[in-house]
Structures are given as C-alpha cells and as structure tokens.
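Left out: one protein chain. Kept in place: all the others.
After this line comes subunit A, so read on.
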Amino acid sequence: MAFSNLNLSYLSLAKSLDVPVLSQLRLCSIVPLQGMTFYVPGEVIKSSRLPGVRILGYGLEKAPGGVGFCVVQPGVLQTDDKQQAWISIHSKRYIPQLGDHVVGVVTSRAGELYKVDIGSADQAYISFLSFEGATKRNRPNLGVGDVLYARIVRASRHLEPELSCVDAELKSRGMGKLEDGFVFKISTNHARRLLRASCRLLKLIGEQIRFEIAVGINGKIWIKSDDLNKVFFKFLFLN
C-alpha cells in the first residue's frame, strides 16, 4: 500500500537526520516542560505507551496491524485527562479542519461566491447566503480586502475549504465581517496557545488596554483598539 510506503520513507528520513539530536534541539525551543517527547512522522507509538486513550487527535493515525498509533506530523505528543492524545505541531502552515474558527481576507468575488484567503494551500470560498440575515435579494455588503471571522464547514483534501459565517442555528454569534482593525499573522501553535483557557496573556493585556481581538486558528489575528501603540504589539509578539 502507498500509505505504508510513505511511512517507511519517513522513517528512513528520520534515521538519516539523527533523530535524538533533532528532537532534543526542538524540544528546548518549543516546550520547556519536562517529560514530553518529540516525534517525527513514521514513528509508531505502541498502544502500551498510551494506555486508556479513547480519542485520537491531530497528527496521529491508527497504525496498520493494530500495533499502536502512527505519527504523521512532527511535534510533541500531548495527552490530557479526557483520554485524548494528539501531536502538538509547531508550524506556520495551516491545514483546514472542520469546525475551526478562522480569520480570512476576501480576495475576489465570483458570481455567488467570495474567495477568501485563510492562509491554507488553497483559497477558501464562502457563499453569499452563509451570512446572518442574507437572502437572494439581500446580499452581504462585502468587498475585496474585507476581513471575515468564519467557521470551516467543509474541509476535504480534494476540494477547496468552504466557510460559513452562521452556525447550525443560522445565527452569526460573533462571526461575520470585521470592521476596521489591523490584521497580522503568527504561527498556528501560537494562535492556539492564545486561545487556550489557561492562557492569561490576553486577559492581562485586557486589564491594561481597551481592545477587541479575533484570533483565528489559522494564525491570522485581527485587532481593533483606540490606541494601537507599540507596547501592545510588543506584548503579543514577545509571548
């Protein structure tokens, strides 16, 4: 099978790169915590290493033959008390996933669709009907360069990702066009870290400065504030 061949080639690549050295180097720069292991694609984690795991997350696949789990993304293995295991990948490239909330920029309009740049390999599209209160007659007022906060409703490796600005109950609930503000890009792992419930960075900045933010899991960030001073950006970039 092509799949196993792919894994083998990854494995040989990993061997030639001298993995232990690589892993230690990366480990220092990504996660300063002890007891975490770095994995490269092709490595197989035996199921005895991860006892009681019920939910398999990003970067892990079931290895053929029922041996354990196959790593398909390079990163640090993470587990939590909800019996989940996933690979936390340090990357700037965004791969669309169903249900992610992303920040995108409208790049063009084609008939009933808007093309939106969300930083993935392919451009995403959004139908003009996927906005709250939009009908065939009442179209959303969007132009090229407008910023959207939207949810990914279709992510397939064969098709372009599709976005929507309404949830299952057809309400926007914070999604839609973002007026004014400033957009910049950070790495995807940084964006996830900002959104983690335990992360106090945004709250700390919020105690000092009056502002509004939209963090997309794709690493695009939109900020709006009365005084976009240098201190504010320093805060975000440093951490």
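One rule holds in what follows: a residue touches a chain if its C-beta (ideal position, glycine included) is under 8 Å from a C-beta of that chain, and two chains touch if they have at least 3 such contacts; residues count from 1.
Simple rule for what comes next: contacts and distances are computed from a predicted model.
UniProt records the chain missing from this view under the protein name "M-phase phosphoprotein 6", selected from "Nitrogen permease regulator 2", "M-phase phosphoprotein 6", "Elongation factor 1 alpha-like protein" or "Protein DOM34 homolog". Considering the whole complex, the residue from A:98, A:144 or A:159 that touches the absent chain is A:98. Touch with the chain that is not drawn comes from one residue among A:90, A:154, A:177 or A:192, which is A:192. Seen across the whole complex, the unshown chain contacts subunit A at 47, 53-58, 62, 66, 68, 84, 86, 88, 97-101, 103, 149, 168-169, 171, 173-174, 192, 195-197, 202-203, 205-207, 209-217, 224-226.
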